[in-house]
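Of the protein chains in this complex, all but one are displayed in their positions.
Labels A, B and C are assigned to the chains in the order they are written; within every chain, residues are numbered from 1.
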Amino acid sequence: MSGLDPYVWSNLVTVALVVGGLALARFVRGQRLWREASVELWRRRRVAIVVVGVYLVIALLDSIAWKGGVPEGTVGVLPNAPLTVVDRLFLDTKEASYSAPLADVEFYGGRPLRRPGTHLLGTDILGRDVLYMSLKGARVALLIGGLTSLIAIPIALFFGVGAGYFGGRFDDFVFFLISTLASMPGILLLIALIMVMGRGTLSVCVALAVTGWVGFCRLSRAETLKLRELDYVVAARALGVSEPRIIWRHVLPNLAHLIVITFVLMFSGLVLSEAVLSWLGIGVDGSWGQMIDGARDELSREPIVWWNIGAAGTALFGLILAVNAVGDAVRDVLDPRTLRAGE
Amino acid sequence: MAAYVIRRLAYGVGVVFGVLFLLFVLFFAVTEPDDIARKALGDKAPPEVLEIWKQNHGYDRPLWPWQDWGDNLLFDHYRKMLSFDFGLSDADDSPILDRIRAGMGPSLSLTVPLLVLSLVVAIPLSLVVAFFRETYIDRMGVFLCVLAMSVSTLLYIIGAQFLIGKLLRWYPISGFDSSLAMLPRFLALPLIVGVVSGLGSDVRFYRTVFLEESSRDFVRTARAKGAGESRIMLGHVLRNAMIPILTRVVLAIPFLFMGSILIESFFGIPGLGSMTVDAIQANDFSTLRTMVYIGSLLFVLGQVATDLSYGLVDPRVRFE
Amino acid sequence: MSALLEVRDLRTVFPGEGGPTPVVDGVSFDLDRGEVLALVGESGSGKSMTAFSILRLVPKPGRVVAGSVRLGGEDLLGLSVTAMRRVRGRRISMIFQEPMTCLNPVVRVGEQVVEAIRLHEDVSRADARDRTRALFAEVGIPDPEARLDAYPHQLSGGLKQRVMIAMALSTRPEMLIADEPTTALDVTVQAQILTLLRELQQSRGTAILLITHDLGIVNELADRVAVMYAGRLVEIAPRVPLLTEPLHPYTQGLLRSMPARGRPGEPLPEIPGVVPRASEWPRGCRFSTRCPVRFEPCAETYPAESHPAAGRRVFCHDVERRLPSEGAR
Partner (left out) sequence: MERGDVAGTKGRGRRRTRVLVALVVLATLYAAGCSNDPYPPEAPGEKVLYGAFEEAPRSLDPATAYDTRAHAITGAVYATLLEYHFLKRPLELMPSLAVAMPEERALADGRVVYRFELRRDLLFADDACFELGGAGRRTREILAADVAFQIARLADPKVGSPVVEPFSHIEGFSDFAAALAARRESDAAFAARPVHEQYAAVGGIRGARTPSSHVLEIVLDKPYPQILYWLAMEFSTPVPWEAIAFYDGAEGRPRFDDHPVGAGPFVLSVYDKQARYTLVPNRNWHGLRHPEWQAPGTVYPSEGEPGDREAGLLEDAGRPLPFLDRVEVRRDKESIPRFNKFLQGYYDASGIIKESFDKVMQGDALSPEMQAMGIELGKAVSPDFFYLGFNMDDAVVGRAGGERSRKLRQAMSLVLDTEEFLRVFLNGRGLPAQSPVPPGIYGYEEDYRNPYRQVDLERARALMIEAGYPGGIDPRTGEALKLTFDSYNTSAQGLTQTRFYTHAWQQLGIDVQIDATNYNQFQEKLRNGAYQVFESGWVADYPDPENFLFLVWGEMGQSKSGGPNYANFADPRFDRLFLSMKTRENGPRRLAEIREMKEILARERPWIELFHREDYALYHGWVKNVKPMGLSMPTYQYRDVDVELRARRRHEWNRPVTWPAWVLLGAGIAILVPGIRTWRRERQ
């Protein structure tokens, strides 16, 4: 391929995401409704949001890579390989085997370490720094959750809004498609898709998206059906406003809160699914799921090696808990139905 | 009613046809028979070897009907699947149907008690939480639910085997025996894990349902006529909440036959779940295909059953 | 003879952003045996909350914080939960605005009335059912035997409200709270239900606390009328004087906006502005933001009670000003 190296693409995508995120933030600040919602959200879930933010920053630092700048003969690095900021923070940290957090010697056998006292969370069986591995997992997890949602939500919107708004044959088709997909056992379809597409991050995300879009599609279809009958939409139609414009101006903005809620609630489910896929040996390389799977036997070691599974488990748990907490709050803040129920 | 059931089933058949088509696209069109053979035999397998393998598995025909109306994979796929002739496993050439028959028992012996137990544990718990709404018990309950939901099932399994199986020695760490005397012993740990790992989301779901129902006007009526809180919860709220609960349960019943992938393989229960895992690890496409098909079939049946069961619980529903 | 129900300085609050927000604020009134007292006001004026406070059914997180509710001399607010339960349905019954949602949709209506009876009386199921059948007949449900086994959705709105009334009266309570009993019904059915209520009230001598915003209904049913605005009682008087010569500017506005009073061809006069939210209530007279005759003290201090005539009470600075002797007392 004459195109750019994969890492350059990854950098470009990262920059695009950051720019997109900033633009979104600007938009939110400009809109009263969204601004109030986000202020309210911040008020309710300060800690959780900060935690999610920390994960995001780590993932970003692990997304920008460049070549060079590595001293000759550094252990554990391929020649001419692009390295991220996180990689560079942990250059040359590889030991021979297990060491406990901040230990000076190996855990079994007690041989001296190359870099005693520097492994905050110890090292794994191959002597890799556990903190480093755990940090790298953040990017994978966010990639799984984010990329999948980025694929699934637009598809769901396209079909759901289209079906709900235009009805007729297209609606019949979409409804049939939804019923068909929904009737296939999710995890099996997921596995089948990955086996067919081959292993790898992208195919895992696509597979998760294909199995995950149905629920939101159903929701947006139902919501559009309702919106379609609202007075101002009917009025706009009667005034001869073009259909795409009605959808863009009147339907989509009214679905926005559902999109946000779905995104947040979907996220944690996706990351947890990946852990199961990892155990099946078809997960994404470098994920916490893989770390947990690889470390589960260590619980039976005598003396027990706990820091490995502990770090991966905590990292995963922390992200999911924070996202779940934010998700709950997002739903409370944005979903008027629950607001009314609270009165 | 009969007309409704027939119409509903007819749509179900349509959906099953759709599923079969998707499966065909996935496993034959996207992954052509050559690919399957190559996956099974390795990338550089010589063409003759591939041919023989394809013949043995019936994959040596043109894909689409317009290539050969009499003999093509699409029709063959439909014919075989609809007549439950699942053929041979892609991995070890054993008949798939036999293995499904053998795996059903162990799977059901795990999943049926699991479903019942989950309900028996989750519903009272969520009733308690809903009963104490707006108190510390409710807040703690919800927090624990979110906490419990945030833990990966893998961790539950590993933890339970380590703690209950090894340290406390309550039950065998893993294994299976279909004899009635031994079964409960082996099922204990898988059931504990199954119930606990699902408890978070279950309790949260039921709590929401109960809270929604207890904010209804008829609850106020019941209070106004002097009914006590527990009577209101059990007699009015639970009875109305049965509708969403039943939907969830009836819809889950068909999947009982599919077993539980994670639990079965960790605890060595030789059911359909482990079989699926073995199939995945062996790139056994035909078994996987069959499992997806059976799953969809059961799901469609489950949906019809759900619709019908509405009629039993909810007097408002009538079938037109 | 003391009144059946004596409500004194009742105050019910909901927690809000800036501390607890009252929805019922210092309401006092009496209800005599066999009397019909109408509680009138716009939506949000606190009339329903007053009713709920009497029965101690204020939805969480709201609660009654002050005052007393005496039923036959016994303070309901001091009763234990169990004792209170014996009051509800047995001594005070209540019917609601929405008969569609107030009946349990998955339980047969007969069963729901039977439950109400058996909650308070130790009778067999069969006896309770017989009584229910009789009650159904009494409230004018045609073919009561068949209706006993009907589900709520199989009955019309009017029939459902009759079931509610039957349920409310099943234990022969001394008092009935009817919260907008006809609002959700068709006009023709409304008349039937009102007639039924009047008949029952006369035959059984049940006292009724009628909550409504419809002065037409007041005119048909009530003996006395209490007008509420923004959580406060503004005027209380026997029906005729109140409807013919209202004293409080709010009551006057309310009456003016009744269609029956308007002249053909003229738009109905309406009270300018809207009821302020509970958190935005003025310190003084609650109506001062919309009052056509407001003057200095109105926004600052709440008017004291004036007694312009026997059995009449008004809370208004203007009335006070015009009745100096009374106001000085």
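Just so we're on the same page, a residue touches a chain if its C-beta (ideal position, glycine included) is under 8 Å from a C-beta of that chain, and two chains touch if they have at least 3 such contacts.
As the structure is a computational prediction, the values presented were derived from the model and not from experiment.
Checked against the hidden chain, the listed residues A:Asp129, A:Glu274, A:Asp293 or A:Asp328 yield one contact partner: A:Asp293. The chain not shown here is touched by just one of B:Ser274, B:Thr290 or B:Ser309, and that residue is B:Ser274. Contact with the chain that does not appear here is found for just one residue of A:Ser97, A:Ser203 or A:Asn254, A:Ser97. Contact residues of chain B toward the unshown chain are 40-46, 49, 91-92, 102-103, 106, 128, 132, 135-137, 140, 161, 165-177, 179, 181-182, 184-186, 188, 234-236, 238-239, 242, 265-266, 268, 270, 274-275, 281-283.
The chain not displayed touches chain A at residues 75-81, 94, 96-97, 108-109, 125-126, 281, 290, 293-294, 296-298, 300-303.
Everything that follows uses one rule, which is that only the chains that are shown with their structure count from here on.
Shown here, the protein chains touch in a chain-like sequence that does not close on itself. Most remote chain with respect to chain B, judged by CA-atom centres, is C.
Just to note, of A-B and B-C, the chains joined by more C-beta pairs in contact are A-B.
Inter-chain spacing, taken between the CA centroids of chain A and chain B, is 25 Å.
With centres set at the average Cα position, the gap from chain B to chain C is 53 Å. Residues of chain C in contact with two or more other chains: none. Counting partner chains per residue, chain A shows two or more touched chains at no residue at all.
By the touch criterion stated above, chain B contacts chain C in their complex at residues 133-134, 216-218, 220-228, 235-236, 239-240, 242-243, 313-316. On chain B, the positions that touch chain A within their shared complex are 11, 14-16, 18-19, 22-23, 26-27, 30-31, 146-147, 149-155, 158, 162, 166, 211-212, 215, 255, 258, 261-262, 276-277, 280-281, 283, 285, 288-289, 291-292, 295-296, 299-300, 303.
Against chain B, in their complex, chain C makes its touches with residues 55, 57, 59-61, 82, 85-90, 93-94, 96, 98, 101-107, 115-116, 119-120, 151, 153, 164, 167-168.
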